[in-house]
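All protein chains of the complex are present and in place, except for one that has been dropped.
Right after this comes subunit A.
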Amino acid sequence: MNKVSVLVFGLMAATALGGAAHADKLDDIIGSGTLRCAVVLDFPPMGSRDADNQPVGFDVDYCNDLAKALGVTAEIVETPFPERIPALMSGRVDVGVASTSDTLERAKTVGMTIPYFAFEMAVTANDKSGVKSFEDMKGKVVGATAGTYEAIALEEQVKAWGEGEFRPYQTQADVFLALSQGQIDATVSTSTVAQANVKSGNFTGLSVVGKAPFDTDYVALFTNREEYGLINYLNLFINQQVRTGRYAELYEKWVGGEAPDLTVGGVYR
């Protein structure tokens, strides 16, 4: 073999290897022209179906925005809650836009972005009760859905105050019914649930009066954990959504009220 043919062979091998190298997922999505998002569609107002059975909701709009930013078309892949991560692992979706809490346990399997939404605990009160803030609930009769995180926290708070009464209810609907009938003065629930119930028109004389100082449930987008290029892009996208006011706009459209802060004080990231 002479020197020239060695060189040619080397170049050919390098080209072949270069071609075989794995393009990253961000390139794959842009190349395919389609962004496939895992979205939970039985979780209004984040995801549900309208009268024409088309997917709608905060997460659906968020996926559409992301696709627009990437210059591709969005494809909403409906995944029930337990199927979100398996759908990603089996390659049926590219990104999860599915109100997924960014737990450390999940982060062992998938790559989580910075939070794109937060479920805050909100206080909803009967207008006649005079409750205007979380502190006003001291000494009043309050209630929540038994067994939920907010019910446990609220019951402890009532005990700590040493006055007032806590009443557990079987379902969220029962709580709001009791609230509108005046059996309880105020309740604590996630802000999305509170706003949805107040807006539904099924209950009168109720308003969301403020936030409860309980732990906020931050939710993140997720994709394969080794796809740093895509995760970087998603982080910047979330930042841009907040910066441009689109996040507040979507929050107003689907939930209503003041959009929750997505930052945690006293720590980076």
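Just so we're on the same page, contacts are C-beta pairs under 8 Å (C-beta built on N, C-alpha and C of every residue); 3 or more make two chains touch, one makes a residue touch a chain; residues count from 1.
Simple rule for what comes next: contacts and distances are computed from a predicted model.
Per its UniProt record, the hidden chain corresponds to "Polar amino acid transport system permease protein" from the list "RagB/SusD family nutrient uptake outer membrane protein", "Sodium:solute symporter", "Acyl carrier protein" or "Polar amino acid transport system permease protein".
The chain that is not drawn here is touched, among residues A:I29, A:M46, A:A74 or A:A87, by A:A87. Touch with the hidden chain on the side of subunit A covers residues 41-42, 48-49, 51-53, 77-79, 87, 89-92.
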